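One structure, pasted below without further comment.
This part shows chain A:
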Amino acid sequence: MAIVEATGIHKHFGALHVLKGVDLVVEEKQLVFVIGPSGSGKSTLLRCLNRLEEPSGGAIVVDGVDMLSPRTDINKARQRIGMVFQSFNLYPHMTALGNVTLALRKVLGLGRAEAEKRGQAALDRVHLADRAGHFPGQLSGGQQQRVAIARAIALEPRVMLFDEPTSALDPELVGGVLEAMRELRQDGMTMVVVSHEMAFARAAADRVVFMADGAVVESGTPDEVFGNPQHERTKAFIGQIGRH
Partner candidate 1 sequence: MTNWERFVDSFFNARVAVEYFPKIVEGFWLTIVLAACIIVTGLAAGLLLAVVRAFAIRPLNLLIIFVVDLFRALPPLVIIALLYFGLPAAGLSMDGFVCAWIALAAVLMAFSEEIFWAGITAVPKGQWEAARSTGLGFLQTLGYVVLPQALRMTIPPLTNRTIAITKGTALASVVAVPDILGAANAGVSFSFNPTPLTMGAAAYLVLFLPVVIFGRWVETRFAWKR
Partner candidate 2 sequence: MTWDDFVLAFFSWQIVSEAWPILWDGLQRTILMSIMVVPLGFIGGTILALLSTVHNPWIRWPAAVWTDVFRALPPLVLLIFLYAGVPFTGLEISAWGAVAIGFFLNTGSYYGEILRAGIESVPRGQQEAARSTGLTRWQTMQYIVLPQAFRNVLPDLISNTLEVVKLTSIASVVALPELLFQARQAQSVTYNATPIVAAAVIYFILLWPMVRVLSRLENKALASRR
């Protein structure tokens, strides 16, 4: 069953045509990796899926909900779509637990005790249960990003979006975040990941989508896209990445 069905997504920023009719289908429990050169529109596509960015045209259905319908309560719909950002975006004035429980209390309307129980459980899943009382400023970048993951999974979303989750991290901190993502995947979470972590993509992805210039160039299993790319642009991109 498809959890995410985006068809013909267009996005204009003024005169700039950033997405030119992109289709993306994500099946339940799949991990879809979106790769491509910078400026190819992959982050914009991701941000359109939960309408942080308003698409100029197309249709998006997530878990059976028409995201672009004016009748859809967007705040309710977003509960089912977790998002993790490149720059973490933790709330600096709240503890790790406070970051995780805010939406549980204010969006789901849980009581404090219940919210904190669920928040602790979410922190435990990213192995940060002992840092619940720390403020973001007291955590390393990798720990901050794992708190951000906990903040998203605490709402028990149907799908998780990762927007370059490791790009802002020092190399030695990347591993812990990828480990948390791998565990999520093992638990059966549906995930869409925009990232440059090619080794992780090969090892964990069910499908890889290569984008360039606002369009999907090709997609397939990691073996197909990395091992036997069909298009020149894909070959060039993968060749470049390989050299690094």
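How were these picked? Simply put, all candidates are chains of the complex that A comes from, given by their letters.
One rule holds for everything that comes next: contacts are C-beta pairs under 8 Å (C-beta built on N, C-alpha and C of every residue); 3 or more make two chains touch, one makes a residue touch a chain; residues count from 1.
Worth saying up front: this structure is predicted, and the values here are computed from it rather than measured.
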- Message: Please state which of the candidates 1 or 2 is in contact with chain A in this complex.
- Response: 2
- Task: Would you mind writing out the residues of chain A in touch with candidate 2 in their complex?
- Result: 50, 52, 75-79, 81-83, 85, 87, 89-93, 102-103, 106-107, 148, 151-152, 155
